[in-house]
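Removed: one protein chain of the complex. Kept in place: all other protein chains.
In order of appearance the chains are A, B and C, and numbering begins at 1 in each one.
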Amino acid sequence: MIVVMKPQASEQSIHAITKYIKDNGLQVHLSQGEEVTIIGIVGDKSRLSTENLIIFKDVDRIVPVTESYKLASRTFHPESTTVKVGNTAIGPGSLTIMAGPCAVETQEQLLCIAKAVKASGATILRGGAYKPRTSPYSFQGLEEEGLRYMQEAKALTGLSTICEVVSLEAIEGAVKYVDMIQIGARNMQNFILLKEAGQSGLPVLLKRGLCATVDEWLNAAEYIIAEGNPNVVLCERGIRTFETATRNTLDLSAVPVLRSKTHLPVIVDPSHSTGSYKYVAPMAKAAVACDADGLMIEVHNDPAHALSDGPQSLTFEKFEKLTGELRPFCQLVKRSF
Amino acid sequence: MIVVMKPQASEQSIHAITKYIKDNGLQVHLSQGEEVTIIGIVGDKSRLSTENLIIFKDVDRIVPVTESYKLASRTFHPESTTVKVGNTAIGPGSLTIMAGPCAVETQEQLLCIAKAVKASGATILRGGAYKPRTSPYSFQGLEEEGLRYMQEAKALTGLSTICEVVSLEAIEGAVKYVDMIQIGARNMQNFILLKEAGQSGLPVLLKRGLCATVDEWLNAAEYIIAEGNPNVVLCERGIRTFETATRNTLDLSAVPVLRSKTHLPVIVDPSHSTGSYKYVAPMAKAAVACDADGLMIEVHNDPAHALSDGPQSLTFEKFEKLTGELRPFCQLVKRSF
Amino acid sequence: MIVVMKPQASEQSIHAITKYIKDNGLQVHLSQGEEVTIIGIVGDKSRLSTENLIIFKDVDRIVPVTESYKLASRTFHPESTTVKVGNTAIGPGSLTIMAGPCAVETQEQLLCIAKAVKASGATILRGGAYKPRTSPYSFQGLEEEGLRYMQEAKALTGLSTICEVVSLEAIEGAVKYVDMIQIGARNMQNFILLKEAGQSGLPVLLKRGLCATVDEWLNAAEYIIAEGNPNVVLCERGIRTFETATRNTLDLSAVPVLRSKTHLPVIVDPSHSTGSYKYVAPMAKAAVACDADGLMIEVHNDPAHALSDGPQSLTFEKFEKLTGELRPFCQLVKRSF
Partner (left out) sequence: MIVVMKPQASEQSIHAITKYIKDNGLQVHLSQGEEVTIIGIVGDKSRLSTENLIIFKDVDRIVPVTESYKLASRTFHPESTTVKVGNTAIGPGSLTIMAGPCAVETQEQLLCIAKAVKASGATILRGGAYKPRTSPYSFQGLEEEGLRYMQEAKALTGLSTICEVVSLEAIEGAVKYVDMIQIGARNMQNFILLKEAGQSGLPVLLKRGLCATVDEWLNAAEYIIAEGNPNVVLCERGIRTFETATRNTLDLSAVPVLRSKTHLPVIVDPSHSTGSYKYVAPMAKAAVACDADGLMIEVHNDPAHALSDGPQSLTFEKFEKLTGELRPFCQLVKRSF
């Protein structure tokens, strides 16, 4: 933590701050330049709310010099992490494809989709049983019944399974029926849910919040890991901008940024981010090219009748064509599926 | 709902859509212009996922013509709502000032602040007992103990009280101890929490999400009201933009926008939005001038030692000066406190 | 300028940077903390591109400690500036109201509007003769003919006049006919135009770019002042965000932020920012309440037939009502018009 003083800061102001810091059991490194004085703070910063220093007279700004997350940081964990999910794994060397419907609708629908996505190379079946919807009047999911269908689909196809959770109750259901839980974008800073997910024992897919910075996202991951659960996978799914041609703006540069800041695997969701089936294939290829560890893609047997997110769902044919086209890209980045 | 066809749409494409709509029990209004054909859909739209129509051949765009919220809409409830909170009320004619520390720290601290803010005109005491913090290593609040201090402060000062809730457990605590609950920005689309808040019976202050549109915000309010709880107050607290000179960008134009779209009261939080005590006073005055129903302001006996959000907290002196300056503005907008 | 090293930075890396800095004729202040080493750079930074230091091994980040603008900064010019425009002035003590049509359409229209806005308290007549329009097929303005109408309106009413310029040719025209020139949002970083505006000798109203930060805005002002023209007025006119209920998001907190960072006057445009006449009055009052030095408001004799921006234009009646309501707010902030 560095305190940058204003150009005209008085000796008195500088003294007041150094005294405050020392009174709180920390040490001070003073650097007096021609233009400005800089005060470095050394020691265990948890002893004082350093952000408060901005209130002191003649302080220009406070500059943090270390990240607020540790367990998620590559600085303290240089090797890339591989996260096991059921009988598959997400991490270096693999391209993990999670595919399935936005919402679980019926047993037949889910099984039919599960078989199709498996045949095209997916190893994890996605399907929403608890749907967080903007309007209270939209379809909200089959809840535990949906989870049971997921379990059956797994039994019949051998696919691992993932389901979004929105409450402790949903986590308790998920623990019984599926292999991985997902924290959705709208819950990325629902810290209670993050802690409960950390305690669940299941690997967690943590989607980026609609307007979360990379740093906030990694702090959210830290909440989960701090509960003793290191099995966190990050999913870039688009951020909110002024552009309206796509539902959100897919921030693919987050993939290499995360690669440098964290050891956790990173996957990309080209379906929710673009909001249109037309853009899923080019964005999926781009995600593989910039070295994502996996993809989450919405696939539906009949998008026109899907209860949720039909416009961005691929048909079986389109999904099969896409995975076929992805294989040579995978080879170039030394991954396989 | 209107379906706008592409300029070159074929008769066949138009037929396919009208057939699909009619097969789902809805009716069609066809308007064939020189350039484009427009298909209006009439009837109960909950019978089909109209968003899916974008998938059909030759469709250019889907335009919703009615809002997805009803109970929160002024269209169906033209008169402004007044929400009662303890022994005070938020709505036309009043300027309700909620003030207090970001976090409840100790019994003495809270009581001392409660007396001071009451003396300066506040009628509701705010104080966080459950703190959603970006980092898991930051102070997370006193939880139920903090709520008890709120209750005591109420007993001793006569102030009504509000506390943020982050979980069902926190709501159950709040029901016992405080007069109003707050859903914070990060939980604005935590739909489970919204429903539980709706069932709590307490009036709810719903803060705008960090990147929520006005429409999403009103849909979140709809979740609460749909549970039978009409006592919702909206709180503008800044949205996330590229600007870094303030913590967030306070969107004051949301006040008149909400006034035209909803009958619910609207208050403004100049503390969290700007992130700096220096900007609280001018933004508070601006909020009153554009006819907000109230203000939420952070006040602390010793900002430099506050456990949370010290930089934006007003001292007692600054708060007293501000409320004094606000009174003549209130007169101009025909409000009082 | 401070260089923050990574936690594990080697002695070699630190040496490489200090050597590079010294080789470029600058001095170094080294501060070695327990966690990180910080290198302060002292001297004339124009001697090296300090941003390049991020390339060096083990560098974590570069933190500027002084602003890149000087002439616009309040640090070096503590007193607020008053800018003279024709026979009026913008600055402390006054609320300057600039009003008029978005575009000058005809001589009669302009004169009729000029008389009406003068009667209601405006002291500067605005009117666009060169219109930068998103589409090349929209009305682009009357150009020099429009400027002549402005001159005539001035002669007949005594109002001072302002006109947007989009090219050197437009500036040369403006110098002959009007009292102040405006650089529009889309040209805020058209640095050639800024320099030419600086050389024109006329006072300049500099609108904020659609996605400009306060710092970039002040650097744009610096371009004008550096040409020897200190008469710059800043105009907040909304920034682009994800919100679509208003055309842009009016960032009123920029008013107090600018007040602390610069000595230049600041006015607010509630018309372009909101895009709707319905929101002009509340936002104008809010702007006065947070101590803006003036307002720019679009007024039209017949908004429904305006060639540009009709939806946000006030009728004469609405404008008269508004200025009447603004007077008591002005009194509260010790301004008059």
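Details
The definition used in the following text is that a residue touches a chain if its C-beta (ideal position, glycine included) is under 8 Å from a C-beta of that chain, and two chains touch if they have at least 3 such contacts.
Computed from a predicted model, the values in this text were never measured in an experiment.
Within the entire complex, contacts from the absent chain reach the displayed chains A, B, C.
In the complete complex, the hidden chain is touched by one of A:116, A:205, A:220 or A:250, namely A:250. For the options B:29, B:57 or B:176, the residue in contact with the chain missing from this view is B:29. Looking at C:68, C:87 or C:336, the residue that reaches the missing chain in the full complex is C:68. Hidden from this view is one chain, which touches chain B at 2, 4, 6-8, 29, 31-36, 38, 40, 42-43, 60-61, 63, 65-66, 75, 240-242, 244.
Listed for chain A, the residues touching the missing chain in the whole complex are 211, 213-215, 239, 241-246, 249-257, 260-261, 273-274, 278-279, 282-283, 285-291, 325, 328-329, 332.
By the touch criterion stated above, the residues of chain C touching the omitted chain are 20, 46, 49, 51-52, 54-56, 68-69, 132-137, 166-168, 186-187, 189-193, 210-211, 216, 219, 222-223, 226, 240, 276-277, 303-311.
The criterion applied here is as follows: only the chains that are shown with their structure count from here on.
In chain A, 240 are the positions where the chain touches two or more neighbouring chains simultaneously.
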